[in-house]
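Apart from one protein chain that is not included, each protein chain of the complex appears where it belongs.
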Amino acid sequence: MKFAVQINEGPYTHQASDSAYNFIVAALEKGHEIIRVFFYHDGVNNATRFTTPPQDDRNIVTRWSELAEKHNLDMVVCVAAAQRRGIADEGEAKRNGLDADNIAPGFRISGLGQLVEAGIQSDRVVVFGD
Amino acid sequence: MAMLHIVNKSAFGNATLNSCIKTATQGSSILLIEDAVYAAMGNTSMADIVKEAMNKASISVLGPDLAARGMDQSKVIEGISVIGYDGFVDIVAETDNVQSWL
Amino acid sequence: MPIEVNGKTLETDEEGYLADLNDWEPAVAEVMAKLEDCELTDEHWEIINYLREYYEEYQIAPAVRVLTKAVGKKMGKDKGNSKYLYGLFPYGPGKQACKYAGLPKPTGCV
Partner (left out) sequence: MSEPWEDEEEGAIKKFMFINRKAPYGTIYALESLEVVLISAAFDQDVSLVFSDDGVFQLKKDQDPESIGMKNFSRTYRALEGYDVEKLYVDKESMEERGLTEDDLLVDVEMLSKEELGNLMNEQDVVLSF
């Protein structure tokens, strides 16, 4: 079955990102397809590679990047939500005159249409948030 | 099969589970995850409401979230199924659609 | 890059949008248009004014197709199509006309 997942909260403050991660790992193990993971609201903060948690804690951002690489996941960060919260890739940094970009590997910034499209193309959308 | 309702908020201090129970139709499923798992325990003030809800909806609770919070699986209300993430995936696939009560 | 409007220097961003939307006055649109080799006619102003009214009323810039539909309804069928709007604003009514009208820069949210 084709799943899409929406994540509405950032890492560490709320369990949403962890729950979504565990759900996706379980779904992939069962042979389901994850057609897109869409990060919205504070969920865009899952995409900053500047995250440096204590060494004895899970690195949520790196964990997403690694999962994306292993399973070729399409991880999309909403551009409007990202602009509000200071998440930028190279193109966004240039477009908005920022002196750096901070997006982690495996994530891409795109529009909200990607969420609606994921809803159209998948069999189920599961939302994790607060 | 009707739909799956996912609730993630503690029922003590937040009315989400109550709203969900009132809205869920006959034959639907309710899954308790994250802070909502406490409501699955047999000895709380929510227990009667949850038991009542089981007349129309099948209720499950996410075991890993219970364990994380030190809740004893053997004290979960009888009839609520304790499932893992694989079971979570299965219910999502088996029900017609899914809604998270954020 | 700052622009000179009626003797005042106004800040704009990389793509020429006003840094402070409160700086907008009709002369701003004229200056911006000139910078892009566009001469503003009454037809341009009809759209610019409509965009400002729409924004004032609803607090958003309309999507292109919503704009097209509304323009057709208000100004006649011959103007209510994207060909007409792109004819006036070749860089796209969403981008170019909103910039001249002093509306917020679109997020690129497609």
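A, B and C are the chain letters, set down in written order, and residue numbers restart from 1 in every chain.
Simple rule for what comes next: contacts are C-beta pairs under 8 Å (C-beta built on N, C-alpha and C of every residue); 3 or more make two chains touch, one makes a residue touch a chain.
Source: prediction; values computed, not measured.
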item	value
Shown chains touched by the chain that is not drawn here	A, B, C
Selected from B:Ala11, B:Ile80 or B:Val98 as touching the chain missing from the view	B:Val98
Footprint left on chain A by the chain that the document does not show	6, 8, 40-41, 80-81, 111-113, 115-117, 119-120, 125, 127, 129
Residue ranges of chain C at the interface with the undisplayed chain	57-60, 62-66, 69-70, 92-95, 106, 109-110
Chain B residues touching the omitted chain (full complex)	2-3, 15-16, 19, 22-25, 28, 96-102
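The rule is short, and it goes like this: only the chains that are shown with their structure count from here on.
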item	value
Inter-centroid spacing, chain C versus chain B (mean Cα positions, whole Å)	51
Chain A and chain B, separation of their C-alpha mean positions in angstrom	26
Where chain C touches two or more other chains at once, by residue number	none
Multi-partner residues of chain B (each touching 2 or more other chains)	none
In the complex, chain C residues that touch chain A	13-15, 107-110
Chain C partner contacts - residues on chain A that touch it in the complex	78-80, 83, 94-97, 110-113
Residues of chain A that touch chain B when the two form their complex	1, 3, 8, 15-16, 19, 22-23, 25-27, 29-30, 32, 123-130
